[in-house]
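Data block below; observations after.
In this view, the complex is presented without one of its protein chains, the others remaining in place.
A, B, C and D label the chains in the order they appear, each numbered from 1.
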Amino acid sequence: MNILEIKNLTKKFGGLTATSDISMSVEKNSITAVIGPNGAGKTTFFNMITAVYKPTSGDILLNGKSLVGLKPHQVCHFGITRTFQNIRLFSEQTVLENVLVGMHQRLKSHWVGTLLHLPAITREEEQAKVEAYKILEYVGLEDFVNESAGNLPYGAQRRLEIARAIASQPKILLLDEPAAGMNPKETKSLTDLIHDMRTRLNVTIILIEHDMKLVMEISDYIYVLDHGELIASGKPDDIRNNKRVIEAYLGKEASSLG
Amino acid sequence: MIKTWFEKFADNTTGQIIFFAAYVVLTTLGLFLLSDSVTAFLILLLSLLILYYLKLNIKIKWALGLLIIAVLVPFAASQGSSYQSFMDVGTLVLIYVAMSLGLNIVVGFAGLLDLGFIAFFAVGAYTYAIFGSTQANHFMPFGHYPLPGDTFWLFIPIGAIIAAIFGILLGIPVLRVKGDYLAIVTLGFGEIIRIVLNNMNKPINITNGPMGIPSIEPPRLFGIAIQNASQFYYIALVIFLFAIYIATRLEHSKLGRAWKAVRDNEIAAQAMGIPLVKTKLAAFAIGASFSGMMGSVFAAKQMYIDASSFTYLESTIVLVMVILGGMGSIPGVILGAAVVIILNNQVLTDISNTLTQLSASGVISVPDALSPAKMQRFIFGILLVVFALYRTKGLIPHKNRVFNVSKLKREAAAEKNKYKDDPEVEGSES
Amino acid sequence: SKSGGSSGGLTVIKIATQTPLSGGSATLGEAIKNGAQLALNDQQKAFNKKGFKLVLAPYDDMADPKKGVSNAQAIAADKSILGVVGHLNSGVAIPASQVYEQNSIPMVSPANTATAVTDRGLKTVNRICARDDFQGPAGASYAVNTLKAKKIFILQDQTPYGSGLASAFRDEAKKLGATILGYQGITVGEKDFSGVISQAAATKPDLIYYGGVYAEGGLIIKQARQQGLNIPIMGGDGMDSSTTVQIAGSAVKNVYFSTVVGDITKTATGRKFADSYKATFHKNVEGYSAYGYDSAGVLLKGLMTAIDKNGGKLPTRQQVTTAVRGVQNYDGIATKVSFDSKGDNKFAKIYIFKFDKAAYPATEQTEITKQ
Amino acid sequence: MLQQIIQTLPQVLVDGLTLGFIYAVVAIGYTMVYGILELINFAHGDIFMTGSFVGAGMLFFLLSIGFMSSVPSLILFIIIILVAAIVTGVLGVGIERVAYRPLRRKNAPKLIALITSIGISFILEDAVRFIAELKTGNYILTAPPMFQHRFVLNVHSVFPFFNNATFQSSFLVVSIVTIIMLISLDIFVNRTKWGMAMRAVAQDRETASLMSINVNRVISVTFFIGSALGGATGVLFLIQYGTIDPYIGFILGIKAFTAAVLGGIGNIRGAMFGGILLGVLEMFAAANLSIITNNAMDSGYKDVFAFIILILVLIFKPEGLFGKAAVEKV
Partner (left out) sequence: MADELSKHFLELTHIESFYGKIQALQGVNLYVDKGEIVTLIGSNGAGKSTTLKSISGQVTPKTGSILFDGKDITKNPTHVNAHLGIAQVPEGRRIFPRLSVRENLQIGAFAERSKSIIAERMERVFGYFPRLKERLEQKGGTMSGGEQQMLAIGRALMMKPKLLMLDEPSMGLAPIIVEQIFDIIKEMNKEGMTILLVEQNAFQALQLADRGYVIQTGNIVLEGPCSELLTNQQVREAYLA
């Protein structure tokens, strides 16, 4: 069953067409990769799904419902969250607080209730903290609970972005270059984490990544963009050997690597 | 040496309590005996700061703090002739603290720079002033004004609500404008409100224009008219406590986290499901309502208001209180407001009076152009620069809440954990 | 630091002044303070004889109502203060006097012309100057009847004083049959008023009236002349300052103002005062210098009466308050003073002055007494 | 009604331009400092004020030297404006050193500099007041008239529906000097390396220094230029209005800052345009608001009018008239 359906999505910045007429469908509970050369339009594609940008034309359907025209926070309410290529943490706040913010949309408390000291709300807050801690344990950040997010090493910040995103219990999780700035060993554990998230959390994952080893290893399906256009799609093995993809993106060496 | 002693002291609760009790008793006694001494008054107030730094149970701290400000300070001060003067400064401190707490929500928590905050204070003040004097007769088709002083109490919530509405009105342009552009929009808004209030004596006379509104009814409680600073002190105290309660409760609530998230990174905040518009408007409305409440108190206390109390300079002074105290830090903001008010309305006046007396009696001689009576703002300016340079993050900088990790760990271990393969209960999860 | 006590065996009595000593209208505020200081100096001996020493306690109200109230509380706390001379701005005097009333501190104002100052019926509040509902109409009748102005354009500075005065002027001028071509507000602190002036010029008035203070008034005069408006310009007591001439320069010719203080240099005592003022403060007298002096004089007169009534002992504030209100036929250098039941001065007069040349003081044209 | 508005239009324009020019140059001071430090330099209005006092002081001093009174006023003026510009320029650099650089070094939060700037503003106001009072006994100074020759712009004979406008030769001086200042500054910032360095420092100080840019020097130069312009404008103000006091910087500062934002803060041309626009709008409102609203609002509302226009502009163009929307790449 397809959870997400992209129809002829186009985005123009002035004279520049960042994505052009892209269509794809993402199966529920799959891991889908979007790859392509720099400036191909991958991040722009994520930005349209999460309503950061409004598409110039085309449609985005989540379980058949269109997301176009929603506000970014509404998209989150519909069950799509993301991480950012340029890390965007709440850097002044602690690691745990970052995760708590991720839970925002599923906490029920209203501020009036908070002021009235309603026991239900106090309880919810307590549980939220414990769950946030569990999530930090899950991504391996339990030693940084009270650290300011901005002071974490790069790789840890990336994992915190993931933790914050899964805190909202999304149906679809978009990861924009999650392995950037990680060494191979760290990338390996990230790969395991992504795998585990899919099975354990029942989440559909779409990721952008330039690390072909990771991409080839975990994706069920790959879409390749170049200059805003979809130039190929298929299973990892098809993509690995696709001439056009090798030429535009992989290069000879890298394709032999994965 | 000193450090180790200090560390030991920090762990010794009884020691601290004894020390603190001794301090409070002594200084209370000090003020009681030297009843007109500003120094004695300030040293007693210092106990609150000491209390803040003591490592005691938070509830005990609150109880002690309340005891000091609600009982000891007024009692000790009441012995001297400066009683009303001290209580007047105390009332002003409380008024401005509540306003600063409101502005702190807007600037400190939500990160929206506001240079027109005094407008909400003005709105609250005028609301009571108009109906608490004969002014309303000019345009209200029904009713008889002034409303009796007993209705004052109603005007505290009314002031809050009207100010909140104005907060939302201001918020609407904010939805698009960012950063320092916002600062200028709010500045403009503040000036618009002031000028309009100052000109609304025609075509219909609503605010009596530049002439201001005199003879505002004093509040009445059980038939007693409240007119003394020492009485207003308690009204302001109650609202102040209310404001602190709201501010601290909200800081660590879902809404508080949303504010800070919006402040730190709007795009990420939205992506996490935080509605930008609603969150910002809530900050403006709640922040404004603190000012609105205190506005009514201010009008009743002054018994006369005109637009000159609500200038742009006032807005910046409230902002100075917030930044000086430490943005986003509730204790800091309280200290910031207290320092600014006490400096301006008590310490500097006192110093300049002393110097004036000295120069009058020929002890020191200064040319008239440099007469100490004219120096207050100058000294205040120097102090601001010095404070800012030496406490760059504010007097009491904001600290992130520290979570009890071991407790969280224990609780996480005790509960069912879907993020973990639990060997014992394996299979029980479906 | 605030307690009274004695000095050289004399009991100290303090008289406070509360006026703006900093900010835009400090010239006038300081003139009042200095005037009061001189009065204390002059009467020191008489009080010393009775065993008292007079000390002036100047407070800076910064023309800010909040500050005025805080200072008033501080004044109330200083038990050796038995009276206040001040304020300059009615907007500050009104809230501050609520505190004086609660503490029975007599206040004598040299300058607060707004009606609400005494109309609230406070026992402690007195003034030696005329009220705006006298000053405004007096100015209007002079403008309409003497200067024959038929078409008048009015400007005001949107302060309690300026707008109160201007509206009193407007109402009377209308009554006397003049046409009001416009009634416009300006902003205190600005320097460019050409906008409203060109509006005024377009309406071709015979006279421009300005309710406000010299800082803006002087510029309005100058800028009106620059736009070719050589008609008479008139103002109130706020223009009664040497600074008006400094600012407007030669443009000040053909400017009239009504004021509450007459030309003190007409009398010998007045001239003596001006000289000793100059000798003490190295400044020329302002209109309000003499009123500062007379206000303090009235206050000291009341104080002396209270001392005598109290058998030569230090009187209470209540006693001084009553005595001050009871002052009758006090002869000051600038005005005679008798307080009525509200604290207004029965002898308060309005004087009309005209600048014939760029020099201060201006020439007195006439004095108007309330019927 | 319309007729009256049109009649006064030439005069309103002349006066509006005069005021607008002054706003424009002061606005540039704000915009430059803002552009480089993202700091609203509240003290800038007071630097402007100090400039006017330095100019007045110089003028009195020069006139007191016997032979100087026979020197043509244009030369006097040039000396005065240069001295005032240099003094305030140095003052600006000094303020930056004392009040802002230490904060930068300590990595203080951005807003804390707001406090030092407000503090400096209080200090400057009172310091100038003390000095002026000490020297002259009065802190309201009126300069001996310069450039007082009156011109009548005879528009009426060409377009009978206009009234004539009058102006003084000072108007010409103000216009010419500001236009020279504006153009040279525009060239400096947009055409020279310094300008690029300023913008780079504004956007990312650390990386700018990696590009061999001496960040502190660039900031000092910016403060020098911004403050010198402010000080020079103070002299223009003195020439135009004749009377100054230590508080002129406050209101003018707010207005100029508003103008800077209206034009798009950080943008030099925006500040120029914003200043001129604000001056003209304000003058127009002062002259015509009561006519337009049929006396419901008098000219006391002129600032309300100006601020409403500002807010409207920002609602539809949140980055100001000349500002470019800063798209944030996500």
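Here is the rule we use: contacts are C-beta pairs under 8 Å (C-beta built on N, C-alpha and C of every residue); 3 or more make two chains touch, one makes a residue touch a chain.
Values in this document were obtained by computation on a predicted structure and should not be read as measured data.
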item: Contacts of the hidden chain among displayed chains; value: A, D
item: From D:Met49, D:Ile213, D:Ala271 or D:Val313, residue that would touch the chain that is not displayed; value: D:Ile213
item: Where the unshown chain meets chain A, residue by residue; value: 13, 36-40, 43-44, 85-86, 151-156, 177, 180-188, 210, 212, 248-251, 253-255, 257
item: Positions on chain D where the hidden chain makes contact; value: 193, 196-197, 199-200, 203-204, 206-215, 324, 326-329
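Just so we're on the same page, only the chains that are shown with their structure count from here on.
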item: Distance-maximising chain from chain A - centres being C-alpha averages; value: C
item: Separation of chain A from chain C, taking each centre as the mean of its C-alpha atoms, in whole Å; value: 73
item: Length of the line joining the C-alpha centres of chain A and chain D, rounded to whole Å; value: 49
item: Shared interface positions of chain A, touching two or more other chains; value: 52, 84, 88
item: Residue numbers of chain D (touch at least two other chains); value: 126, 129, 137, 250, 298, 300-301, 303, 330
item: Chains that touch, pairwise; value: A-B, A-D, B-C, B-D, C-D
item: Chain A contact footprint on chain B (complex, rising order); value: 245-246, 249-250, 252-255, 257-258, 260-261, 264-265, 267-276, 282, 400-403, 405, 408-409, 411-412, 415, 417-420
item: Chain D residues within the chain C interface of the complex; value: 4, 7-8, 11-12, 15-16, 18-19, 126, 129, 137-140, 142, 145, 150, 163, 166, 168, 237, 241-245, 247-248, 250-251, 282-288, 290-291, 298-303
item: Residues of chain B touching chain D in the complex; value: 107, 113, 173, 176-178, 180-181, 183-185, 187-189, 191-192, 195-196, 198-199, 202-203, 267, 312-313, 316, 319-320, 323-324, 327, 367-370, 374-375, 377-378, 380-385, 387-389, 392-394
